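Every protein chain of the complex appears in place save one, which is left out.
Chains here go by letter, A and B, matching the order in which they are written, and residues are numbered from 1 within each.
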Amino acid sequence: MSSFFKLDNLVMQFGGLTAVNGFSLELRPGELVGLIGPNGAGKTTVFNMITGVYPPTSGTIHWLGQDLTGMPLHRITARGIARTFQNIRLFTDMSVLENVMVSFHQKIRAGFWSAMLGLPAYVREDQRIHREAMDYLQELGLAHVAEEKAGSLPYGRQRRLEIARALATQPKVLLLDEPAAGMNPQETMELANLVRELRDRHELTIFLIEHDMKFVMGLVERIKVLDYGTTIAEGTPAEIQGNPEVIKAYLGAPKHA
Amino acid sequence: MAKSQRHLLLNLAGILLVFLVLLLFERHGSLYQVRILNNMAIFITLAVSYNLVNGICGLLHLGPNAFITIGAYTSALLTMTANEKMMNFIIEPLIWPLSVVHAPFVLSLLAGGLLASLFAFLISFPVLRVRGDYLAIVTLGFGEVVRVLCNAFQSVTNGPLGLKGLSPYTNLWWTWGVAIFTIAVTTKLVNSSYGRAMKAIREDETAARAMGIDPFKHLLLAFLVSAFFSGVAGGLLAHLITTISPTLFTFFFTFNLLIIIVVGGLGSTTGAVLGAALFAWGGEALRVVESPIDLGFLRIPGIPGMRMVIFSIILMGVIIFARRGMMGRSEFSWDALWARLHRPAR
Partner (left out) sequence: MTATILLQQLINGISLGSLYGLVAIGYTMVYGILRLINFAHGDLLMVASYAAIYGVALFSLPWFVSFPLAIAFTGCMGIVLDRGAYKPLRDAPRISLLISAIGASFLLENMALVVIGGIPKGFPRPAMFAKVIDVLGLRIQVLTIYIPILTLIFLAGLLYIIYRTRVGKAMRAASVDFETTRLMGINVDRIIAITFLIGSSLAAAGGIMWALKYPQVNPFMGVIPGLKAFIAAVLGGIGNIVGAVIGGFLLGLGEIMIVALIPELSQYRDAFSFVILILVLLFRPTGIMGEPITDKT
């Protein structure tokens, strides 16, 4: 049987800089895996390679028996891998609801002409999209701000909207890049519960980057640690906490709050 | 449902009102007024379709003059009779199929639009690979290339001499009919799921792609629709002024459209309409500054270029001090009007 999701020896070079040096990982369906490491370790770059923002310099990405390596970003999303962004990238001038509705567009069945002529098939589909988008907002606790401009939301809600939007593409694998960044402890705790719930309800496999150790350790089942682009440790949260390599990496390069 | 039916009725009533006004002007208006109204409608068509690419999709496309040129020439060559063509092409004869084909005005407009779209499709591969400043320069380049070709291909375009003596088919009904149709189609598109995808690309292309949206497909769509209406408007323009030549559609023309959509509010169809109306009227009024003024005892000669100076200052002023223009990105809606009427001004 071919593997579910497999990264094999991914390397990313920017000019002379090797941002990621041989990253391998295999995810099993339904797993919750964390990726940690000091600033600039190459974590976001791993996400960027998986989602096709940059094609990897070398290495391969396999997904349900298909080779995704070098496939463009939008086609990877269509294959069922969605992500959020570390430096929130919402459609700021559009409403919260529209932000989520955009995610349904890739699967729209009604064609351009049907939309232009306002045929019943399109109208019905647009109404369904509207309804389902509202459901996702409900789930993330954003339904009451649906009509507001996404850019006007407070930080914590913007992060949630990022997740709602990614979820609305109906992925099987969800990549979260520092979902708790900028949240207060209360919000962070709620987020951890939410992530777990989402995984169960939508049968997701989640791979997330996070600096907040408490958040990661309490949430994920398995952790990979990157430092200067190299994997320095992997294991269960308990194993990682006691790993001297990891402690050294973090003490050597103080992490941000 | 009831609400959308009410809006449909209101829209139809609005269109009816426009046509009544047009009827009034056609019967009793001066030639000058009719000309301004015609220009206004053509500028509305051009601005609304230009805004689709620049305002909704957020690309700085500087070559709509290419589409307009193609539409104008195509339409003109189709409506001219074989005899008229012979009279025009004195240096080099018109090449064969073009020398004999003849089509009614409607079909010539459609052909102009379609050919402009075809051209847009062909250039979209290099154009849509780049963004930002590069896209601006490449589209500007294509605008120039079309002009150069118009001058060079004497046996198709009659070169620098241009085409003269076209039948003045364009009238108020044509120009305003096309303008209203353009507004309707553009609005429908912008408010559809496809329009949402375009706006998402404008806001953040990488994020839009991460939501599964193929930028090329959607930008191409906007480009084709925009080119079509620009081409049709080019055909209308040709049969309004009845003489066309390559010098008519330079970058100056594009510059005027840019002013219109910036003043109206980049990204707002309503803004494009208002901006175009203002421009057609104000631009005409501003001609005063370039024509000689006769005070009886003193004759002040006209100052060529003064209008463009004023336009440039307006453009820069708006973009620096009031970037959102008149409408920002908001649109006219009956509901908003209703609310405004029922909540007296503060």
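Basically, a contact is a pair of C-beta atoms (placed from the backbone, for glycine too) under 8 Å apart; a residue touches a chain by one contact, two chains touch by 3 or more.
Note that the coordinates shown come from a computational prediction; the quantities given were computed from them, not determined experimentally.
Among B:138, B:180 or B:240, the one in contact with the hidden chain is B:138.
Looking at B:14, B:93, B:168 or B:304, the residue that reaches the missing chain in the full complex is B:304.
In the full complex, chain B touches the omitted chain through residues 54, 58, 60, 62, 125-126, 129-130, 132-134, 136-138, 140-142, 144-145, 148-149, 151-152, 206, 255, 258, 262, 266, 303-306, 308-309, 311-313, 315-316, 319-321, 323.
Everything below uses one rule, namely that only the chains that are shown with their structure count from here on.
If you average the Cα atoms of chain A and of chain B, the two centres end up 42 Å apart. Residues of chain A touching chain B in their complex: 51, 53, 72-75, 77-78, 82-83, 85, 89-94, 98, 101-108, 110, 112, 115-116, 118, 122, 125-126, 129, 165-166, 168-169. Those residues of chain B whose C-beta lies close enough to touch chain A in the complex are 185, 188-189, 192-194, 196-197, 199-200, 203-204, 206-215, 221, 329.
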